[in-house]
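Submitted below is the structure of interest, expressed as structure tokens.
Chains shown are a subset, placed as in the full complex.
Going by the order they are written in, the chains are A, B and C; count residues from 1 in each one.
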């Protein structure tokens, strides 16, 4: 079942152009938990050479959405997300670890930690959370 | 002076690889307010063909940071940002309008609206806010 | 119709013990917008004599919920709210002005400004936002 989950999530990941451009890679999936990685690429940097806040948010929001999808399926939309920038996102590789904090019929609460791997050490560089709406059809005009 | 501001902000914008890759364009700058635009590009899409949440966040966080920089200069770091996803970000062009809500010596509170231009109409697709720290040196290890 | 709205919202306000204890007063209601006031009381203060963050949040969250209720009725639950503390909340009286940013069938996005009246001048002391879920039954176990 975990294999099925992983292949479902990898399929969603592959279908998103931005995910492919960034090089997002689904490392592991379990019910309510996903690990997503991305290698550094120069075009994802901000002015000082750290990972751009948009890509930081993209990793966190994507990992949170995937964690929710392992429990609720793909009919989900992010309603709100937030990011805490704890340290400059400097590294050769980034790993986002997301989990469902509280599942629900109408909404899913998720949270995520983002780690940077830099010169052999892993550092927590950001935390974030996403609140997703389980679509019942008709909303989001 | 507004011209100087605009050229300072455009210079920061040009120095960031992700901003160039996205095609971020500084439309206008005034003290405490910035307008930032981006044309659609396929590689910035999520699985359903809307603008990816990471790029939505990137536009909002960048416009907020630029608005803060017009008052506080470039020694700023985003500490926290959040995004409300009001509608699917569908369009040929996106415009983020950011403003400083409250300037301060240690921190700047900013807010932003993101509009999508789609088939001749402009729609509010997201709102967001960024809290920036004015660097005094030494923090952010 | 605005009168009916106001009396509906006042009725909800009166039914909440904390609102009565705080002295929350519904000043005005329109579709999608509510003004809520509170006089200073010593027991609502934090250690330095400003309005406690919990009461600041209570005013903002309540005003946002009331603004949403003017459009969606009372079957609403706050899912997420956030507050920016712009200035110390010092005053003899506080007024929260909330509005619906985006209504929806499943959720309502709202935002609010909180003003303090101190020695004859009104100052913006906090901003906040609340994301409310429109209950369809069954969730929120």
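Following the convention adopted for this analysis, a contact is a pair of C-beta atoms (placed from the backbone, for glycine too) under 8 Å apart; a residue touches a chain by one contact, two chains touch by 3 or more.
Only a predicted model underlies this, so the values are computations on that prediction, with no experimental measurement involved.
Of the identical protein chains in this complex, 3 are displayed in place, while the full assembly in this structure file contains 4 copies of the same sequence.
By definition in this document, only the chains that are shown with their structure count from here on.
For the pair chain B and chain C, the distance between C-alpha centroids works out to 28 Å. Averaged C-alpha coordinates give centres for chain A and chain C that are 32 Å from one another. As a whole-number value, the distance joining the C-alpha centres of chain A and chain B reads 21 Å.
Among all residues of chain C, those that touch two or more other chains are 82, 109, 131.
The residues of chain A lying in touch with chain B in their complex are 12, 15-22, 42-47, 52-55, 57-59, 61-62, 77-85, 87-88, 140-141. Contact residues on chain C toward chain B in their complex (touch as defined above): 82, 84, 86-87, 101-102, 109, 111, 124, 127, 129, 131. Across the interface of their complex, chain A is touched by residues 79-80, 82, 104-107, 109, 131, 133, 135-136, 138-141 of chain C.
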